[in-house]
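Report on the structure given below.
With one protein chain held back, the other chains of the complex are shown just where they sit.
Take a look at chain A:
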Amino acid sequence: MSTHVSAAASPEAGYNFAYLDEQTKRMIRRAILKAIAIPGYQVPFASREMPMPYGWGTGGVQVTASILGRDDVLKVIDQGSDDTTNAVSIRKFFERTASVRTTTHTREATVIQTRHRIPEETLREGQVIVYQVPIPEPLRFLEPRETETRKLHALAEYGLMHVKLYEDIARHGHIATTYAYPVEVAGRYIMDPSPTPKFDNPKMHLMAALQLFGAGREKRIYAIPPYTEVRSLDFEDHPFRIQTFKDPCALCAATGVYLDEVIMDDRGGRMFVCSDSDFCEERRSAGHRGSMLADAPAALTGDSTHA
């Protein structure tokens, strides 16, 4: 798959550009501006009903809808892949309602909406990455009262976050949190990076692109402006570490990237491949060959989508 202009030159009749009415978009943009002004702070917003269920990224969709312009090029990924149901349906949604160009190539996109991953390719200035967030409050598990968590944020009372990490180490011998690993933004607010693997946390640090987070059900928007310090919480004697993988990607031989375990057949055959499907395909087009590329089913190599 690559960049293409969708069939209709203008949005489908009956929709406002990018589905939301202009007043709603202005309201959401105000929330986004406030979020950018206070990095990591959760800004409440009047989340709207979207034509998809909560849990399908309604927060991210509203943020994307509010920032899209006619010249934008949109990429949508779910777990790193452009081809999953969730990613395809959100991409189609914006093709229909905004008739913007879409792409699977990270480099070509101006707006990337994501669930669970940050692309492997370094994002650059001028790009915006929009995260779909299910639970924005990092203190929720330890302090269920919203009035209290707000106070804890206001006073930067974050000892509880380390209690959680302490419990992790006491129970497992190491910090066992691997997803939604809490970060401190610009030396102030503690933030949940959404359920991305902690592998992606370092990419958030000093990222050149603007990072926006939308939680639809919980009605919160937060942001990390370009070139902001983002630090993963840890202990001096248990420093933050990303996941590492023993072998390179079985399809494209990439190392230092996030790999998914894939079951190949019903005999228990499995392999580890790039979770970022666009990154993997590009490497293969450039001639990189992983150890199992020849044996892998077409559905895995992405060949079927090119047919």
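As a convention for this text, a residue touches a chain if its C-beta (ideal position, glycine included) is under 8 Å from a C-beta of that chain, and two chains touch if they have at least 3 such contacts; residues count from 1.
Simple rule for what comes next: contacts and distances are computed from a predicted model.
Engineer: UniProt protein name for the omitted subunit, picking from "Succinate dehydrogenase / fumarate reductase membrane anchor subunit", "Putative phosphonate transport system ATP-binding protein", "Rieske 2Fe-2S domain-containing protein" or "Sulfate/tungstate uptake family ABC transporter, permease protein"?
Structural biologist: Protein name of the absent chain (UniProt record): "Putative phosphonate transport system ATP-binding protein".
Engineer: Out of A:Leu33, A:Val163 or A:Ala176, point to the residue that touches the absent chain in the complete complex.
Structural biologist: Final answer for the missing-chain contact: A:Val163.
Engineer: In the complete complex, the non-displayed chain touches which residues of chain A?
Structural biologist: Interface with the chain not displayed, on the chain A side: 142, 151, 155, 157, 159-160, 162-163, 166-167, 169-171, 234-238.
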